[in-house]
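Left out: one protein chain. Kept in place: all the others.
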Amino acid sequence: MRVLHGDYGVLSPAWAGSQAAAITSDHAFIQALLDVEHAWSAVLAEAGLIPQEHLGAITDAANADDYDLAAIAAEGVGGGNPLIPLLGAYRANVAKTNPAAASSIHIGATSQDIMDTAMMLIIKRAGEQTLATIKSAAAALVSLAHEYRDTPMVARSLTQHSLPATFGWRVTHWLQALAQAGQNLEQTLTQTALQWGGAAGTRASLQDFLTRTNSTVTADELVADLANKLGLQNPPPWQANRVPVLVQADSFAQVVAACGKIANDVLISVRSENGELGEPLAAGRGISSAMPHKQNPVLSVLIKNAALTAPQLLAQVYTGAVANVEERADGGWHTEWEALRGLVRTSGAAVEKTHELVSGLRVFPDRMAENLARHGELLATERMVAHLAPRLEERGVADAGQDKKYLQGLISRALTEGAAGETQLKPLLLAELPAEVVTESELNNLLDPSAYTGDAAMLVDQITSTYIDWSHS
Amino acid sequence: MRVLHGDYGVLSPAWAGSQAAAITSDHAFIQALLDVEHAWSAVLAEAGLIPQEHLGAITDAANADDYDLAAIAAEGVGGGNPLIPLLGAYRANVAKTNPAAASSIHIGATSQDIMDTAMMLIIKRAGEQTLATIKSAAAALVSLAHEYRDTPMVARSLTQHSLPATFGWRVTHWLQALAQAGQNLEQTLTQTALQWGGAAGTRASLQDFLTRTNSTVTADELVADLANKLGLQNPPPWQANRVPVLVQADSFAQVVAACGKIANDVLISVRSENGELGEPLAAGRGISSAMPHKQNPVLSVLIKNAALTAPQLLAQVYTGAVANVEERADGGWHTEWEALRGLVRTSGAAVEKTHELVSGLRVFPDRMAENLARHGELLATERMVAHLAPRLEERGVADAGQDKKYLQGLISRALTEGAAGETQLKPLLLAELPAEVVTESELNNLLDPSAYTGDAAMLVDQITSTYIDWSHS
Amino acid sequence: MRVLHGDYGVLSPAWAGSQAAAITSDHAFIQALLDVEHAWSAVLAEAGLIPQEHLGAITDAANADDYDLAAIAAEGVGGGNPLIPLLGAYRANVAKTNPAAASSIHIGATSQDIMDTAMMLIIKRAGEQTLATIKSAAAALVSLAHEYRDTPMVARSLTQHSLPATFGWRVTHWLQALAQAGQNLEQTLTQTALQWGGAAGTRASLQDFLTRTNSTVTADELVADLANKLGLQNPPPWQANRVPVLVQADSFAQVVAACGKIANDVLISVRSENGELGEPLAAGRGISSAMPHKQNPVLSVLIKNAALTAPQLLAQVYTGAVANVEERADGGWHTEWEALRGLVRTSGAAVEKTHELVSGLRVFPDRMAENLARHGELLATERMVAHLAPRLEERGVADAGQDKKYLQGLISRALTEGAAGETQLKPLLLAELPAEVVTESELNNLLDPSAYTGDAAMLVDQITSTYIDWSHS
Partner (left out) sequence: MRVLHGDYGVLSPAWAGSQAAAITSDHAFIQALLDVEHAWSAVLAEAGLIPQEHLGAITDAANADDYDLAAIAAEGVGGGNPLIPLLGAYRANVAKTNPAAASSIHIGATSQDIMDTAMMLIIKRAGEQTLATIKSAAAALVSLAHEYRDTPMVARSLTQHSLPATFGWRVTHWLQALAQAGQNLEQTLTQTALQWGGAAGTRASLQDFLTRTNSTVTADELVADLANKLGLQNPPPWQANRVPVLVQADSFAQVVAACGKIANDVLISVRSENGELGEPLAAGRGISSAMPHKQNPVLSVLIKNAALTAPQLLAQVYTGAVANVEERADGGWHTEWEALRGLVRTSGAAVEKTHELVSGLRVFPDRMAENLARHGELLATERMVAHLAPRLEERGVADAGQDKKYLQGLISRALTEGAAGETQLKPLLLAELPAEVVTESELNNLLDPSAYTGDAAMLVDQITSTYIDWSHS
């Protein structure tokens, strides 16, 4: 017989070995399926609808360690989902201890009830862990923003130096994005919902069971107890409405996109030629024995890798939902599972790495200053032109309407004549412009990049103050 | 010179000719860009920061009809976005009337401010129209659910008849999905936000302008006025944080997925062999002169078409965001635009069609009944087994633990022996089971599909009552 | 310590338990990595460049069974790929037997050489198995097309009956698509290529090694030997050119799309209301104990599931390639792996299921005939109009230019007045049209659907003859 080998993420360093991977593994999903089945039997036992003495065997058997994941996966093909073989194996395990108890499982339920609810459990469990890590990362970003609130750094637009800014200002954008995505996730996690309706969502089988057993407890009460036990919301059955699934998927995708931006920035900044940032150093990470000078930015590479997969994983969840039809879809539903787990897992792993990245980020203000100085005074020509142009016409230096063009001509000359990074703009302007237009000291001020960062510091304060309490909540 | 021809959706019947297409066209986007520029000049004029007399020319020139869309699109390639050539043309048009006014435009702004804000305006304008149509469709669905609350229909799972249900019950799932997506959209539309920060998001240029003009009005006040004038939220600058964009994209994608499910159901139901539903009839739609018996379900086909594009459009918006880097991305930002517009446009058009579809849907209860009868009594065997199995062992008909297996054996025999749709289950059971296990009249009840719809009617009432007020809001 | 659990496809019935899954597992990939390392050492030993006696230990240690997949996956995060920890473990295993031999591994190679080449090996191994199964499925389709060459069946367009055709004709489209995709795969599998170039692709380290060892064998000769040993093509180093990877991915995606079409058709046809086809019956598959009348079309559902994932998997491979940069990408390369394996695995599993499906497909010509009869004579009205219209004007029945409109009016009346499936078209036409326009026997011929299938039979012969030899090759 063929030995079945499991996948551990050998081809997926974006999530291999992460906590998120452990909490979303096939094992964890089987456990979630068993948790749902078990919780329902417990609800029925508490209501006196199944014998209390059945519960011992039902509880004992509800441990994923006792199930052959490979066999369940392979047999799941027969019915199109893993719950069917798992339920058989669960019943058999229960029956070993207490044969009668095997019939006290899965009463009035359908496999979709268990699958959808287990997926919501996984989302909630993994999501809450991810959320906590997001908050820690956000707290680290707040600190980083505060620490480098006034550290000059050039802003880049389409790869090019645009205006002077600060590293703190860049960090607040990381914070904004990650915290907003985190708050959205926090909100959607409160919407993780029980699905409970039987084969057609009508609760026909459950109601029939309650009739047969002359139950005084209503279906509504039982289902509410189940939701409560599992920590899930309790809307009406929604098996043929996949919007609740899309809402969850969206939030995780937002999170990994926010992480990806941070990684992208770091990946530019750790280049030898840029040198403004360094990843935290850790033993055994990012090191090449053949090329000892390299410090591979592995955290960022793998966060970027995670981010590059998110759009397709999200599209795959949507593709499943878009193929939804009738009361249970013929392939669409099945398409959601792997992608949803993939999104939750990859997103969680990306957040873990982002947390480590921003918590230990090495910042090199000297290199920031050096790079800023490459275009130095040129970065503030926008301001210089704004101030001086109006004076040219009134003082007869330029013809009417030609004032800006006149100054831009001087800038172009300075760019052409000067060596890179050493433009002759200031001497040229002083030589060409009469003193009544501008003095040397005024020109020094007008062209000083560090005095042209606008509201950056104020906005750092404002934005960090918006998220600081939440990050510690 | 090459004549430039516009695209009108010749290859995109999913949105061609829709209201959503009109409100999201290139023309509409150019208008939104002009609206943002104009509103900013108006704010500055009101604050006395530019001459009040400039505003006339600035207002007169802010009409998209006066701009050559093809030229602006083609020239947009030079700077990577259409705002740059539009701004040049706008200034030139203003200058024709009032040369001095041309310098009272775009003060302290950067092209990303205008582009992002205009995109939010388009989202808001189109989204509000789409939302209104969603509500109308939801209202129609409430009526449909009420009308067919008790109309028997078989539920299908993986294409197969599963249990008896009602058409009203199916409709409530359409309603749930569309209304939840609509409510999410309603919520995210309240978050459409102004982006205003200048080239590095720091408002450096604006602050410098206020300093030069000795303004007593603050930047914060001016920006708040602008947001207010445009009907947008006013968060701090977010140009390098794309989560606000993702949030919007998600909501539109949810909407079109919800529409897609309805279309999928209709596309199965209008098949000759099924015949349970018909699309509303309209002159010139769905008719083939060569094949007059055909009534092509064109609304549903095009809604499905729209739904099939949504996952990729959403993935494209995310791909753009995932390529975000530094203060303005080198291609990622540009990737968002076409996809975002595509999502808003296609989603809106799908809603328009869905509204028409569900408002005029032709329902054929006779065909529903006929199809339900195909497996008639078999649909309730789950219940029959649940009731009778326990009696078999106690009455000595089956060995211990074999009761269900015994009944399933009888069902299999009935399936094998009977012709399709005319199983001999009831006679066989009556012949094989002693009267103390079941009487004919009890068996009739147990196997009656119409008596096995569980909470369907109650859930129709519950779910419709949840959304009815909102649908009329 | 946390126990690491592997994934077995619990959430992926589309491939769980398939042969394709076994041949593409993490275990299989680790084996492929070891195969590449081992083959290179063997090449060097054969050339006398490393001691022949090292090879024993190097061979013995090249067995994936001896490696901890979970640990390698987790440690792969440190360097961004699994080869780095695997190589460490491989060297350690070799050293246990022969310490000196550990330095005879990986000479002049870089981790990308091993990763890319191993991926090509997996593609080739899995692809050849998949190709063989495609050919078997194609052979089954040829038989099916021949068997049902003349079995009448209605063609459907946009869900609606369009014209009469045959089941054989439909099957030839399945055949065309699957065989074309298979032939494309066959072609691209011949292009699976060795990647061998060292860290910058320049073979600097290898050339230096050959210099140091005074080798008389050239690098070109050694690399050619390696390609030959692995059964791969030997182009120049291509590590920063990902087109060779895209070419492979495309072929697998085409295959699964072709399978998806077959599944879609079956999923419509197995519906109770349609009933034209049935999936092959197999113990334990598609059966619901609660709903014994159901025969879930699980093969088709899972093929459709596979097909629904292919577009995103392909997009993910492309997304990786699109993020390619410099001599080794910072995340793009890593993004290819999981998606490529996913595509190869899912595609292979879909083909296995498709082979089983079409080999045992149950065909019900009676139901085909019954469904065809629903619109019976209406399906040939196109022909009737073509024949009769020209006669109307010349015989004074209709005004000039109104002949078609006249006949369509009669068809519309027949549609309106007749019950579904029992139109009164023929009696109406005979009543309204003079005998000199058409006689009853001619009308019978004109409206006979089975006489209006055009070239269907001839095309079945032509198309099957195109692929029959290939399918047995």
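The first chain written gets the first letter, and so on, giving A, B and C; residue counts start at 1 in each chain.
Here is the rule we use: a contact is a pair of C-beta atoms (placed from the backbone, for glycine too) under 8 Å apart; a residue touches a chain by one contact, two chains touch by 3 or more.
Note that the coordinates shown come from a computational prediction; the quantities given were computed from them, not determined experimentally.
Asker: Out of C:H5, C:R149 or C:R170, point to the residue that touches the absent chain in the complete complex.
Answerer: C:R170
Asker: Can you work out which residue in C:A181, C:L194, C:L378 or C:I468 touches the chain that's missing from view?
Answerer: C:A181
Asker: Of the residues listed, C:A92, C:A204, C:A282 or C:L430, which one is in contact with the missing chain?
Answerer: C:A204
Asker: For the chain left out of this view, which of A:A70, A:L379 or A:L447 touches it?
Answerer: Result: among the candidates, A:L379 touches the missing chain.
Asker: Based on the whole complex, identify which of C:A89, C:A386 or C:L428 touches the chain you can't see.
Answerer: Only one listed residue reaches the unshown chain, and that is C:A386.
Asker: Quickly run down the residues of chain A that touch the omitted chain.
Answerer: Spelled out for chain A, the touching residues are 156-163, 267-268, 270-275, 289-298, 301, 311-312, 315, 319, 371, 374-375, 378-379, 381-382, 404, 408, 411-412, 415, 420.
Asker: If you put the missing chain back, which residues of chain B would it touch?
Answerer: Chain B touches the chain not shown through residues 2, 4-14, 16-17, 22, 25-30, 69-70, 72-82, 110, 199, 205, 263, 267, 284-288, 290-291, 296-298, 300-305, 307-309, 311-313, 315-316, 319-320, 323, 330-332, 334-335, 337-339, 341.
Asker: Hey, which chain C residues sit against the chain that's not shown?
Answerer: Residues of chain C in contact with the hidden chain: 80, 99, 155-159, 162-165, 169-170, 173, 176-177, 180-181, 184, 198-209, 212, 219, 236-244, 246-247, 250, 253-254, 257-258, 260-261, 264-265, 268, 307-308, 310-312, 314-316, 318-319, 321-330, 382-383, 386-387, 401, 452-456, 459, 462-463.
In this text, only the chains that are shown with their structure count from here on.
Asker: Can you work out the whole-Å distance between the CA centroids of chain A and chain C?
Answerer: 32
Asker: So which bits of chain C are touching at least two other chains?
Answerer: Those would be 267, 290-291, 296-298, 301, 311-312, 315, 319.
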